[in-house]
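The complex is shown incomplete by one protein chain, all other protein chains being positioned as in the whole.
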Amino acid sequence: MIVLKFIGYGFTAIIIGLLFMGIGRKYTARIQRRYGPPFWQAFIDVTKLFSKQSLSHNWIMDFGILMGFAGIVGTILFMPIGPWHFFSLMNGNIVIIMYFMTIGSLGMAMGVSASGNPNSTIGISRALTLMVGYEIPFVIAVIGLIFVSKSSLLGTMVSLQSGGIMNWNIIKYPFGFIAVEMALQAMLGEKPFDVITAPSEIASGPMVELSGKMMGLAFLQHAAQIFLETGIVVNLFLGGANNIWEFFLKQFVLFILSLTVNAISPRFKFEDAVKWLWTWPTVFALIQLLIIILT
Amino acid sequence: MIQTSTKDLHDSGFEKVLNFFRKRSMWMLHYCTGCGAMELPPTMTTRWDMERFGIGPMATPRQADLLLITGYLSIKSLKRVIRTYEQMQDPKWVIGFGSCTINGGIYYDSYTVINRLSDYIPVDLTIEGCMPRPEAIMTGFQTLMDAIQKGEAVGYKKYKENYEWYKKNQDSVLGRTEPVFTSSEVKK
Amino acid sequence: MISNILLYTMIAAVISFALGQKLKAVRWSFSALFLGYVGFQLYGLYGQWGMVETHNIFSLGSINFSLNFGITKLGWFFAFFTTIINIMIWIFSIVKNMNEKEERGINFLWILLAGSNLAIFFSVDWITFFIAWEIMTWTSFFIITPGWKNSFKAANWYFILSMFGAYAMLVGIWWLYATPAIHTLNIASSIALLAKLSITAPGTVGIIIALFVLSFFAKSAVFPFHPWPAEAHAEAPDDFSPYLSGIMIKYGLYGILLFIVPLFIQIMKVNPNIAMVNGIPVYSYILAWFGAITAVLGTYLAIVSNDMKKLAAYSTVSNIGYAVTSMFILSSAGVTGGLFHVVNHAVFKSAIFLSLGAVKFRTHEREMHKLGGLATKMPITFLTFLLGIIAAAGIPPLNGYASKWIIYQALLSGHFPFLTTMIFLASTGAFLYLFRALHSIFLGQLPRKFNNVKEVPFLMQIPMILGILSMLGIGYAPGIVLKPIGLAVKAMGLTPMTVENTLMVGKLSSINTAVVSSTFIGAFFFAFAFYLIGKKRHHVEPLDNYTAGQDPEEFGLTPELYHFALKFYEPVKNIFRPIEEKLNIKNYYRALVRNANSFGATLSEMFKLSGAGSSMIFVLGLVVIILAGWML
Partner (left out) sequence: MKSNYAVLLIAIPLLVAFLQPLFSLINKRLTKWVTFLTIGFNFIYSLKLLNYVMANGAQIAIIGNWKPPFGINLYLSPFSMLFATIIYFVALIVLLVYLIDKPTEVDDRMSIATLLMVMASGAITLTGDIFNMFVFVEILSISTVILISFNNKGISFKGAFRYIVLASLGSSMLLLAIGFIYGSLGTLNLASIAYRFNLLNPVYASVIVFLFMAGIMVEAELFPFNAWVPEAYKGSKSYLNALLSGVVGTTGIYVLFRMFITIFGSGQNHIQVIGSVNFNAVIIVIGVLTTLIGEFSALSQKDIKKILAFSSMAQMGIIAVTIGVANMNSINAGIFHLINHAFSKSLLFIVAFPIINIVGSANIDKWEGLGRKNIFLAIAFAIGSFGLIGIPFFNGFWSKMMIVESVVSAGGWMYLVIGTILLSALVETFYFFRIIFKLFVDKKIESTYSVHIFIYLAILILSIIVIYIGIKPSFLATYIHKAAIDLVDKSHYISTVLGVIK
């Protein structure tokens, strides 16, 4: 039974993630006054990738890519998706989520750097430094919320925000939301912060050596990551949801918000990206924290 | 529009089903040589928008399915093209832009340029024109997509079948270019 | 019982020294077996709490000097887990010393060190504690520099700092003894009396605490003393670095847990008018901040270092920072988290250092950019290192996560927002340099000169495999280690955390580590299912890589050139460069040393002065003395 539930969670994450990517590409195309690909384009890309021949340099590359994908899918179990929650005891423990997500990035990093291509390793070193960049504002905002809700479980946070829009955290703690929103932009690797897979500078960064099946897995991992990160922010600030579709809708709104920024903004120089992340969002998060401590 | 893939090696059965997905999401690696590269941005942007068919630019040969040779190829750059082509993963296709890839175009008599691209790597589709306009490129893509759907665009299989013939042609030309470092210097 | 264990250690040290140069393997296996016997004896001692043995040496004037050993819960816990790890390391050094030129003195001194290690944990009064502390300092000095010139500079930095700390502690001990209100050498009673004294004379109590904290921080490389481990661990012999950073650096933390933390707890109970912040005394909050600064500084210095052992040493410094911060929160979760992190750190750090030792054993190379691609050549070492860094980064399935989780529980439930941010910054930063080490040593391109590198002999792999198993085991069921810790915490007067074998219940949330590990394994199979779709992937040579169409051989591209590892985190260095110029602790220490030498030189010049000069000094001396007579 658990296995079925597990597979159900995994597939919802992937499908919704791919759906968001497809619609997102359509949405960006429409911003650029182009017709844009059909919204199920992402599914086609994934099947095409899985049908292609693939290569790998050594067993660590395969193990790494698998670990990456497994890490992200594993984290989704810890996050409450609307009314569903996989574990009753550890329902959305924010500390576990944050550390389990690092398995994903560690796995991807290890697999990709096993390929021995300098472009991919530069990409990974940028990815990790950026991770430190966006973790600070995110953590400060989350700490504020933990103090307020007296527990580090997302489940309890969601239950505290139930009942009408007025007591959503986005209303009660607007600065925290702004900080997390900026951090989300970097988490998803969207345009101002897509220094990691910068196609023009380091030839699509980590994904240089990934082909066919490997690229497919990386694609699915990215989709699941979108689902996860938007899901976390929804639980934190938009008060979760009492039915699934409302949860997906809120996730989609957040994703579209970050896509709009992505479509219109150029790319940061790498040091400036980290410096920017440590100034603006961190300032907002600190203001929020001070407000919480003082009141 | 000259299609050169042979009929007998064409795909069959399950491959055909997969071809629908391969057709609908072709990732393109354009080897921007000569003057063809200029035609590609218009086909990508608002007016012709190749992304409608799922075709988009990719940075590395590992991820690409489609190799666009957009102009004349000197011998030295042919060496790079061959290596990139071999680094791409099956199923892969090659589109040659303009007359330079068909018969050397206006540089047919120059000592550095190769005349027929298809002698060295299997070209699935060549779009003639001294630099084909975006409309021609779009129709080219359409034809390639139909060929893939029908399972006839199998240049990569042809390359594997008669690999020695291709290698002989390539060595005959590449023999004239000395490598930048002799192998002895590198090994020490 | 304890004193004859220590006696046997002395005898074992002499026997092992007597074994000839050729019998190297016998020597090291004898010492490993002997320590196994000691470990067994220690296991037998579990439960006999409070048993004290005294041997008085002599009495003169109003002091009588006596050595007394006793078993406390905290002491037994530290002694037991350090002995286990020491056995693991010695199995590793059996093979290492067989194939390399061995310094006979190291084994002798190391057994003495192991003996003094036990004596520290079992000492009940301050004199025995100080004697064991000094023996440990000078023996470890000579192990770090067994006659190698370049390791002298590294080791004497460590030595001066620890001796400086030891003398500070000496003054502290005798100050305790000299103040009439306390006048005792027994550690436990000195805590109680000192707490009572803090009501009447907070100033003296503050200074005494400062002296002891100075010595413990100097030994555990906390903030102002953090640069020494990098040199000392890097230059030490390869099999001694795991001991150095796994066990030796924990003595300061043991001291804190033995004396400072229970003292603060007593003061909180006894003394109403102590200045409190956030529910804990101000002193302890400041010291927690020292721990946090160490964590962040250690992480930054590890990120920018290019020598693999230096990197691991800085990571030890930053992990010590976590433990110190969580201990000084003085909540039961804090102390348990700190203590648990000390054990976890000892386990995964010795695993990491063992694998680094194995890499150095095979490649004799310490600079990370000269290594690379060893994973396929040395699979077991790679696996140990991989699991080691996963544990060090605190990633769930392994033991590092369990203690980090408790530390976060303590910090968050205790309402320390900025401390939590610092610790979180440090632990995410930890992920940076840990991955960098994994990439530069094991992944990426394999240099040609290491083409025929083989895996280390089997005997060396045993401790590594043991390390992996213990990391996984503690990660899966942290309860095993948390139960004895619970006893030690209760002894300090705090209510221990409720813990079953795999379930840990904290204030803010609880976590079942077994479920977390099985989720990861389940997710791995889910991903593996996706991996099976599609054609089988084919193998490709490492150099057959995307090089923008350029053939590597023609281009003159060697694997060494193609391995990106030299300036891995240059952007991070650029961001912090302006701050680093202004505030650099190392320059401060170098300036101190220069001044001391020049001061000495001028003084010794004074003795060479000719008639006029020396008579002027003579008169000046007389004047100073006569003035002293009148004024003081």
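Letters A, B and C name the chains as they come in the text, with residue numbers starting at 1 for each one.
Rule of thumb we're sticking to: a contact is a pair of C-beta atoms (placed from the backbone, for glycine too) under 8 Å apart; a residue touches a chain by one contact, two chains touch by 3 or more.
The structure presented is a predicted model; accordingly, all values stated were derived computationally and were not measured.
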{"item": "Partners of the unshown chain among those that are drawn", "value": "C"}
{"item": "Hidden partner chain, touching residue among C:275, C:532, C:583 or C:601", "value": "C:601"}
{"item": "Residue among C:15, C:98 or C:131 that touches the chain left out of view", "value": "C:131"}
{"item": "Which residue of C:148, C:555 or C:576 touches the chain not shown here", "value": "C:148"}
{"item": "Sites on chain C contacted by the missing partner chain, in the whole complex", "value": "57-63, 65, 105, 127, 130-131, 134-135, 138, 141-142, 145-149, 152, 156, 159-160, 163-164, 167, 170-171, 174-175, 177-178, 596-597, 599-601, 603-604, 606-608, 614, 617-618, 621-622, 624-626, 628-632"}
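As a working rule, only the chains that are shown with their structure count from here on.
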{"item": "A-C or B-C - the one linked by more C-beta pairs in contact", "value": "A-C"}
{"item": "Geometric centre distance via CA averages, chain C-chain A, whole Å", "value": "36"}
{"item": "Rounded Å distance between chain B and chain C, as computed from the means of their C-alpha atoms", "value": "59"}
{"item": "Residue list for chain C, restricted to those that touch at least two other chains", "value": "546, 548"}
{"item": "Residue numbers of chain B (touch at least two other chains)", "value": "60, 62"}
{"item": "Chain B residues touching chain C - in the complex, by the definition given at the top", "value": "60-62, 79-81, 83-84, 87, 179-181, 183, 185-186"}
{"item": "Residue ranges of chain B touching chain A (in the complex, touch as defined)", "value": "18, 21-22, 24-25, 45-46, 49, 51-54, 57-60, 62-63, 65, 89-91"}
{"item": "Interface residues, chain A side, partner chain B - complex", "value": "25, 29, 32-37, 41, 44-45, 47-48, 51-55, 199, 203-204, 207-212, 215"}
